[in-house]
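Left out: one protein chain. Kept in place: all the others.
Order as written gives the chain letters A, B and C; numbering starts at 1 within each chain.
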Amino acid sequence: MINFKNVYKYYKKDWVALNNVNLSIEKGQFNYLIGRSGAGKSTLMKMIYMELFPTEGEIEVAGYNTKSIKQNEIPMLRRKIGVIFQDFKLLKDRNVYDNVAFALQVTGEKYSNIRKKTLEALAAVKMSHKRNSFPYQLSGGEQQKVAIARAIIKEPFILIADEPTGNVDPEGTRDILELLFEINTRGTAILMATHDYSLIKKSVGKVIGLRDGKLVNPDDIFKMEFGGQQ
Amino acid sequence: MINFKNVYKYYKKDWVALNNVNLSIEKGQFNYLIGRSGAGKSTLMKMIYMELFPTEGEIEVAGYNTKSIKQNEIPMLRRKIGVIFQDFKLLKDRNVYDNVAFALQVTGEKYSNIRKKTLEALAAVKMSHKRNSFPYQLSGGEQQKVAIARAIIKEPFILIADEPTGNVDPEGTRDILELLFEINTRGTAILMATHDYSLIKKSVGKVIGLRDGKLVNPDDIFKMEFGGQQ
Amino acid sequence: MIYIIQEAVKGFFKNKSMSFITIGIITISIFIFGLFIAGTANMLNVIKLAEDRIEMIVYLKDNLKAEEIKLLDEQIATILGVQQTEFVSKEQALENFKKEMSENSPLLSAFESNPLPASIKVTVSMAYKTPEYLREISEKIKLFSGVEDIDYGSEWIDDLDRIIKILFFIDIILGIIITLSSVFVVFNTIRLTVYARREQIDIMDLVGATETYIELPYIIEGIVHGLFGSLISTALLYSLFSFISTKIPNVIFLNSSLTVFMVFFGMILGFTGSFMSVKQCMNEIREVKRLEPVGKRKTLPRSVK
Partner (left out) sequence: MIYIIQEAVKGFFKNKSMSFITIGIITISIFIFGLFIAGTANMLNVIKLAEDRIEMIVYLKDNLKAEEIKLLDEQIATILGVQQTEFVSKEQALENFKKEMSENSPLLSAFESNPLPASIKVTVSMAYKTPEYLREISEKIKLFSGVEDIDYGSEWIDDLDRIIKILFFIDIILGIIITLSSVFVVFNTIRLTVYARREQIDIMDLVGATETYIELPYIIEGIVHGLFGSLISTALLYSLFSFISTKIPNVIFLNSSLTVFMVFFGMILGFTGSFMSVKQCMNEIREVKRLEPVGKRKTLPRSVK
């Protein structure tokens, strides 16, 4: 469903962010993406929803290929992908409800459906009581939860979660993980970048390891970089 | 040195973010601040560097009182406080070096000193190689490290760290914590909000617990909300 | 579609101060533009009034017979550019002269006999009131027998013609300056307001909104701002001119088609400005990220960290 073929990504012509990445993600799979800061996790994820394109190699996502996709097909692709951005990317001039509903409005969904689904998604992340607040009126963790609600509302075929629990307390983290598992059981593939290795050990799923832009055996990362908990 | 006396903070007139907080932080103390998302941790911290003022009660910081401080004294206060913001707050139009140096420039430090200290601070967070990058060219974790460098460069009497390790990998987290301990041994008080309770267990320091804006016994939080690890 | 309109309406009220600034600046631009148009219209009016006064007097030889005069009159009337002719007899000429000199001229008493000749007043049609045509016509008339002399204020005509040319020249330069200025100011104001919401545009793009969905609210907003701006400026112009016309007679205001044109001009400005700004903004956002645009990627030499 998602296929990376010999993907290289250079920033500024000489900084290799991804170095010969070959990868495939299947339908309904749960994937963890781990690696140190700057390893290239976010870069890899941005390529899936085609915010970035490979410098070399190609990526196939849901039938679209980075070499052949046209500008006007990109929104169609993005509608099928749910993304929890590392920096949330909430619309500052809309309240929580509108931020979440927005993801459905762009797809041309019916008004009544939008309302129902939005309230459901907000309830799922326990943010219903803040639905009229604006992003600047929320705590860091609350903003992250809204970003999650916006990503899951579309019922995407893949959910890309870039450190979705970085600003959330342990109990919240558990809730979010349970939510992701539930979504996963409904058939949505998940790719989640995280630094919280304890989460990974407590669940099933494939682990993808990145170091300096190269794919590596995740156990190497667990061992070398967090030996204590392994 | 820092004293909260019966502090209340209301947002929008009816949302109690802090509820009768009495608190004191002594010189050179290491303090953890824990609590769920939305408990009021960031709110409490913002009051120390006087971005926010209490609705009721008063706070004393380094001799300045929230009831009597004048607008032009606030920058003086802030220069003595190092802050690692939860959302980093890097200046988007400056590169990493300038972002860090900025904190010293505003104090009117000598040019040669600024250069030396900035490079030292960047080395301390292992970001020297990225000193010419702009914030948008950095990964989440790298941005956080730059924010840390900017906060420690001033040699503040208190360092306020709002989840300084939220976007950093475990090894990076260890490095940062070691850095904070080192700064602490040099006499800087530290107030660090975190969701990573395993860090707390591995070190010494006072723990302040917040729930729904009220001070609570931190053990309650460990027990009730993260029973698994306690 | 409903959402897009909703967005536009919300955008309008959400960014109140930006809307206010944009409308204000469009108002000013269109207002000055309108002042210029109205000024030009009034200038043309004054020129027309001045040109209306141009007439040619053909002085006749003394003692011409009625038939001869009639023949001459007919001959003159056939010349290209002559609109109308009118015979003025000796007696009438004296009377007119006396009327003009009425009050305080010691000249009047000096006349013993009537020294004034009979004449034919020739009205030249508008298009022929240039110094060249007037000279041509007068030369043709001179050839007819019975013509003593012709007076069409040749020096004065030259002066008038020069003034008109200067006015047109200044007017065109002013017009170019004002039009370009309006366009520049309005476009860039809109650009600044759109770029201030650059991040929002980026996020919408990332969440899967189509270009149309992202751009249309901005474009509608731009058109509405343009419409409001031009309506307000038309209203202002109207009150200004009503006020001025109480002080100065003969002031003409824009006619309705010019007013419609101005409103249209405002909307076009708002439309083009917002359309170009939001397109450009989106392209810039994408380019910064991609460095290489879609479909135009080249292989870079590899280098390693």
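To be clear about the criterion, a residue touches a chain if its C-beta (ideal position, glycine included) is under 8 Å from a C-beta of that chain, and two chains touch if they have at least 3 such contacts.
For clarity, every value in this text was computed on a predicted model and none was experimentally measured.
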Practice task
Counting contacts across the entire complex, name the shown chains the missing chain touches.
Solution key: B, C
Exercise for the section: From the listed residues B:Ile2, B:Val61 or B:Val83, report the one that touches the chain absent from this view. Expected result: B:Val83
Problem - Of C:Val9, C:Ile47, C:Val185 or C:Ile285, the one touching the omitted chain in the full complex - result: C:Val185
Practice task
State which residues belonging to chain B touch the missing partner chain.
Solution key: 8, 10, 13-16, 19, 49, 51-53, 55-56, 69-72, 75-79, 81, 83, 85, 89-93, 102-103, 105-107, 111, 150, 154, 212-213
Fill in the blank from the handout: Note that chain C touches the chain not displayed via residues 18, 21, 24-25, 28, 31-32, 35, 59, 104, 106-107, 109-113, 115-117, 148-151, 166, 169-170, 173-174, 177-178, 181, 184-185, 188-189, 191-193, 195-196, 240, 244, 247-248
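Keep this in mind: only the chains that are shown with their structure count from here on.
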Practice task
Could you tell me which chains make contact with chain A and chain B both?
Solution key: none
Exercise for the section: Name the chain whose C-alpha centroid is farthest from the C-alpha centroid of chain C. Expected result: B
Practice task
From the Cα centroids, identify the chain that ends up most central relative to all protein Cα atoms.
Solution key: A
Handout entry: Interchain centroid distance [CA atoms averaged], chain B/chain C, Å
Key = 65
